[in-house]
Every structure is written in structure tokens, then in C-alpha cells.
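All protein chains but one are shown in place.
In order of appearance the chains are A and B, and numbering begins at 1 in each one.
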Amino acid sequence: MLAAYLLIGAGLFVLGLIGFVTRRNLIIMFLCTELMFQGIVLNLVAFGRYPLDGHPTLDGQAFGLFLLAVAAAEAALALALIVLLYRYRDTLDPNVWKLLKDE
Amino acid sequence: MLAQASTTLLPLKLYATLPFWPLLGAIVVGLMIALRARAERAWWPIVATVAVSALLAMVFVFDAGRITAHESGGEAHATAAQHAVGETSREVAHAGEGSATGGEWTPEPARVPGKTITLFRWISLGERTSLQGGQWIAATFYFDSLTGVMIGFVTFVSLMVVIYSIGYMRDHHGHPERGYERFFAFLGLFVFSMATLVFAGNFVLLYLGWELVGLCSYLLIGFYYPKPSAAAAAKKAFIVNRIGDFGFALGIFSIYLFVKPLTHAGENPLDYAVVFHYIHQLAPGQITTIGLLLLCGALGKSAQFPLYVWLPDAMEGPSPVSALIHAATMVTAGVYMIARCSPIFAASQAVLNVIVVLGVIGAVMAATMAMAQFDMKRILAYSTISQLAYMFVALGCGAPDSGIFHVYTHAFFKALLFLGAGSVMHQMGHVIDLRKFSGLGRILPHTRNTMLVGCLALAGFPLLAGFWSKDEIVHASFQYHPAVGVLMLATAAMTAYYTFRMYFLCFHGPTRLPDEAGEHPHESPRVMTIPLYVLAVGAALAGYLGVTVAGGAHSFLGFLRPHGLLHHYLHGSTIIVDENAHAGGGLWLMYLSALLAIGGIAAAWLRYGTAPRVDPDSITLGRLWSIWNAKYYVDEFYDRAFVRPLRGLGRLCFAIDRNGIDGLIWVVTAVPRGLGAGLRLIQNGAMQTYALGMAIGVTALVLIWRWMEAAGG
Partner (left out) sequence: MPSALFVILLTLGGAGLYLAMPGGRFHVGRAALIVLLGAAAVLVSLIAPLAGPHEHGLWLALLALVAVVGALRVITHPRPVYSALYFLLVIIAVGGMLVLLDATFLAAALLIIYAGAIMVTYMFVIMLAQKGGGPAPYDRAAREPLIGVATGFVLLAALTGRVLGAGGELGGAPATPEASLSNIVQVGARLLTQYVVGVEITGVLLLVAMVGAITIARRRAVTEQEGEFR
């Protein structure tokens, strides 16, 4: 039973990763990070429900809640930044921002 | 043993401060430069401090004689040194007694007649334990009468030169030249260096002074460093000196090497006293080695054949520098060193022979070259080489006291001649070529008068300073070998001839002026002419310290005899005189040399008295004159034989360095550089590339983990 959830979680996580790497839209990229969060939440809760040592725990759910809060904070900040960047360059393409290098 | 206070007028410690006064002056000038004080004032610290040194030196001359007389223990000499005038108490075979036997001369045992003053401990020798044994090279000063003579004329002539420079280093409006203060600072340093060299009590300190003098000459010859020729001349002087100094350093090393095994605890194998004490216990080969290596240094510093080439080029410096180098502070060092080390040199006849041969070659060569030059200062420079060669002949003939006598008289008239030439140059707008002007006697009367005295002294005109000292050397050389004596006499005649050739071309004939001289050239200011007159008095009278007024059949002109106060004074010092050396020749020789001098002057008058525009000698002598004019092509020969091969070697090394070694390093660095260039493409600034890299990394980690899990079972 656990394996099914783990497979789904892995699928969601990897799809989010692929999207983050390949899509050229800042908003979609952050959406993809949310996708990866979903895979992780699924993982955490599934492990809590089907524990390897036989003792079920609620820690997974607690972490899931923290994760929600962090996701909310991240979404607020990231979207604010995206809006700012969009105002500068009139585009959402992350490739116009190439400042992360030594020149 | 008398108490020290009664033997000296001033405490010895006070004399020990003598070299440091000009250094203090130089430091003050340096501070003035740092504080951007007005350049015009820069002369006074140097003049004041050199004057203090000169005054101290004057008193020291008396005390040095007393010390030497006292320490050497000979009461007879002591009294002789103190009341020598009119007495001929030395058992020297005088000029008149030409029949005195020559034969083998065995040097007397070395004496150590001076006082050693220890300033501070300087360098420790050997292993740690030797610190307790007192094995230190200390900064020591050594005072004896030789030191006294040297320091006396060195500081006096330096003082005159410094005073003269106050006026010389200014333009016609009295404004100081660029670098005025720098010039005076260097002069102070120069005097300090020479005084240290003279006072030094061991070979290490001597070497320090030796090198400092070389450094100062470099700085001053290259004073007009924006001029390429001045910079080249400075480098040439320094490099040629280095060749000699290399040998000198090896000589000092070999002294340490050979003398060290003989010394007892507490004795420093580099102290003069110790070296001179043990020198006779060395093998003859060792003594010869030491002597030749030390001679090598003297050849460089005193500009002797074959290392003389730097001295004529040194004319690129300002004229007072030339005067200082030629008279007081540089070229005399080699003569002084050989005289100081005469216990070493006297112990090896082979080295003495080498000195004589080199001296004769240098004397004749330089005199002939001087006869075919037109640059006034170059004529004087070759004359200096020639006169120094005289001194070397004296040293080699076993008459170092005569050599020192000639150094002393030469200092006065050579400084005078250079300062006079500088005065001409200053008024002629820095033109010194004899073909471009003539008949300056009417415009520069004071310069003319003093130059005349200097020229007569240099020419060996009877009764002037140069006559007495030169005559003694001629006597000694006849005693050594008649051929050497004849060559010396010939050189003396040539000296008279070229000296007055220069004089007549400059001051006689119709008045011609170069364009650079301006409209109305006039006599130099008093600050320049007064030192000229003082030196002229010295050039005329300085020789009388070395002669004795005494009547008799063996006296020159009936009332003068060679050897006087100076010889008695020097007798107690470390100088070892071959008593037979003064026995050569006779009274007839004095008359002959006087006649030759007058003859040379007369010949010059006949040929150059009207200052002809075309040099008559160049027509008469033809090819020979051209060779002299080209200085025997020695510079060209050195260029071909040494400079070019060395430069080729340098180019080869440079090429190997640039292409071989640098190429190797380039190859070594190419690997990381190529890697870096490749990796740089990855760092393109795009965030998603980095994210992709992270994803690949995580994937790789998981794969590795799976692989390890599979491998671990």
C-alpha cells in the first residue's frame, strides 16, 4: 500500500522537477515547485500512515502543515518578486536575467 | 707607558666621530628634501659638517703621528716625527748616495703601530659558542699616521670641492640646478664613505667603505640620469668596479681562509693587526694569491690597466664630482689599500712585479692617449690614470711612502685642475671641447692663473708639489730597473707636454667662444674662485712636507733634499718601505726630470702656443695619433671580446627563459586554463542551468546510492 503512494509522490516530484528545469516562464516554474511540494506531502503522510516500524505517527501530517505555511510564504514572496521582475523587463522569461555569474 | 691623555690632543673617541659628520649632513639634507625646504639652502649642512670633519682631521694629523710614534716604540722615530724639519736622522740611503747596494731585500717583521678603536660589535663569526670567545667582527677604526695623511687631504680637498659646488651647481642667474639638494646629499655620503674606508680597522669594514664609495660614484656620475650617456657611464663605472671588487672580496675571503687557522682565541682573522702579524707564517703561494686578489680590487677602484675604462667616461658627472673622484674620495682608495696592506704585498715579490708592470703599462698608455684628446676633462682623466700608475709603480718598487706622497700632492693639483676645467665649462655653457674655444685667459683670469699653477704642478715643474713626489717615484723606479725608470721619465715628459697642450689650447691664442657660452661670458663667482686659489696654494707648496731644506753638495739647487717630514711621519705606520728603493738614481736624475718637464712645456709652447685650429700633432704623427685619439681601441676591444659575447649569452638565457621555461609553464598552466575555459561555459548566469545541474547531481547521488546498495547486498 505504501509503495503506491511513494510511486505517485515520486511521479509528482519528478514532473515538478522537469517542469522547473524546462519551462521558460517564471510563474510556471514556481507552480512546478508547488507540484514538487505535493509529492513530498504525499510521501510524508504516507510514511506516517504506513510506518516502517509499525508505530503510526502524526509527524508526517504536522510536517505537511508546516510545509503548507512555508509554501504560502514562498508563494507570496516569489510572486511579489516575479511582479517586480516583470515590471523591469516586461517579460517572464528567466533567461533575460543572467546576473548569477562572474564577469 | 704614557697615559693616553698625554699622547693625544683630543680623545680618540672624538676622532672616531669624524666620518659620521658628513653622513649627518646628508641625512639633514635628506630631511630637508622630505620637508620640501628650498633647494638653495641645501648646501649648508654639507659644508658645515665636512668642515667639522676637516677641522677634526687637521688635529688628527698631529695626533696620528704621535700615536704611531708612541705605539711603534721607536723613540728615535718619535722624536724625528715631532721635530723632523731640518733633521735627517733616518738611516735611509738618500738620493745622493746612489752607490748604495741593491740586492735581496728582506722585509722587516710586521709592526702594529696603530691604535684600534672599537665602535661596536657587528657580525658574529662561526658557531654559537664562539660568541663567548669574542669572535666578532667589530666595527673598528684603526688610527696610525697613514690614516692621518689620507684623512687629512681627503677631508680638506673634499671641503674645497663642496664649497666650489655651491656656486658651480647653479646657472648664470644664480638659480640652483635641478637636483641641487640631491647633489649635496650625495657629496656628504661620498665623504662619509671615503672616511669610513680610510678609518676602517678590518677588512670587512674596509670592504663596506669600498662598496659605499663605488655606490656614491655611481650615483654622482649618473647625476644627470636623464642623459643616456650619463646613465651609461654610471653603469659602466659600477660594473667595471664590480669586476675588481669581486676579486677584492675573494681576497678578503682568502685572508680569512688562510689566517683563521693561525689565530688564537679572541683574535679576529680579518683585523689588520692580526693579519699583518701572521702574514709571514703563510705559504708564499697563499700570500701571492691574497696579494693578486687584493690587487684586482685596487685595479678597479684606482682605474688601472686593464680596468681603467670607466674613469674617462665618468666625466659625464658634474665637474666637482670628477674632482672628488680623481683627487680625494675614489681612485685614491686603491693606492691607500695597497699601502695599508704593504705588509702583505711586501711579502710577495711576484705581486710587486705585477704591480710595477701594470703600472708602467698604465702610465705610458694613459699618457699617450691624453696627448690626442680634445675633451679637457678627458685629458685630465687620462692624466689621472697615468699619475695613479705612477703611484702603483712606487708601490710595486717597494716605496709606498713615495706613492702616498704622490697621492697627497696629486690630490691638490688634480682637484684644482678639475675645478678649473669645471669653471671653464660652466662659463662656456657646458662646452668642454678644446677645438671650440681658445684664448680664454682674458675672460677667465682667475681660472687661468690657478690652472697655470695646477698645470705646472702636474707637469712636474721644479719646486712645485708634483715635482717632488714624481721625482721620488722616478728614483725608486730606477732602483727597481733602469728600463722602468726610463719609461717613467718619458711619461713625465709626455705629462708636461699634454698638460700644457691643454693649457695653451684653452687659454692662449685668439679669443674664440662657442655659441653656447652666450653673449658675455665672465669670470666665475668668488665661491668658486676662492677654493681654486686655496688649492693652488696647496698645489704649489704641499710638496714641501716631503722635502728637507738642507744645504750641501747633494741638495737640489743647493738647498733642498728629498725626504722630509712626511716620510718620517709615515715611517712608523704599517707601511713597509724597502730602504733601498730610494737609493736609485741620484742628484743628476732630479735635474734631468726637471729638464724634461721644462722641455715638455717648451715643446707644447712651440706647437700649441697660438692655439692652432688644426692639431699639429695629428698631422705630424699621423696614424699613431689616430690610434691614440681612438684610445688604442680598448673600449672597442672590450666591447667585442666581453660585452658582446656576454650580451649574446644574456640574450640566449633570455630566449631560453622566455621560450623554454615560460613555454613549459604555459603548457603546465594550459591544462587548468582549458578546463576553466570549458567549465566557464556552464556558468552562464541562467538560473535554470544551475537547477538542471542540481537535478543531475541529485540523480547521480541516487544512482550511486542504488549502486552501492546493490553492491553491498
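Quick note on the criterion: contacts are C-beta pairs under 8 Å (C-beta built on N, C-alpha and C of every residue); 3 or more make two chains touch, one makes a residue touch a chain.
Computed from a prediction, not measured in an experiment: that's the story for all the values here.
Trainee: For the chain that got dropped from the picture, name the residues of chain B it touches.
Mentor: Considering the whole complex, chain B reaches the absent chain at 688, 692, 695-696, 698-699, 702-703, 706, 709.
Trainee: What residue numbers in chain A mark contact with the hidden partner chain?
Mentor: 1-8, 10-12, 14-19, 21-25, 27-28, 30-32, 34-35, 38, 41-42, 45-46, 48-56, 58-62, 64-66, 68-77, 79-84, 86-93, 95
As a convention for this text, only the chains that are shown with their structure count from here on.
Trainee: Quick one: report the Å distance separating chain A from chain B, using the average Cα coordinate of each chain.
Mentor: 88
Trainee: If we count contacts the way the header does, which residues on chain A are in touch with chain B in the complex?
Mentor: Spelled out, the residues of chain A in touch with chain B are 17, 20-22, 24, 29, 94-95, 97-102.
Trainee: Which positions of chain B touch chain A when the two form their complex?
Mentor: 683-688, 690-692, 695
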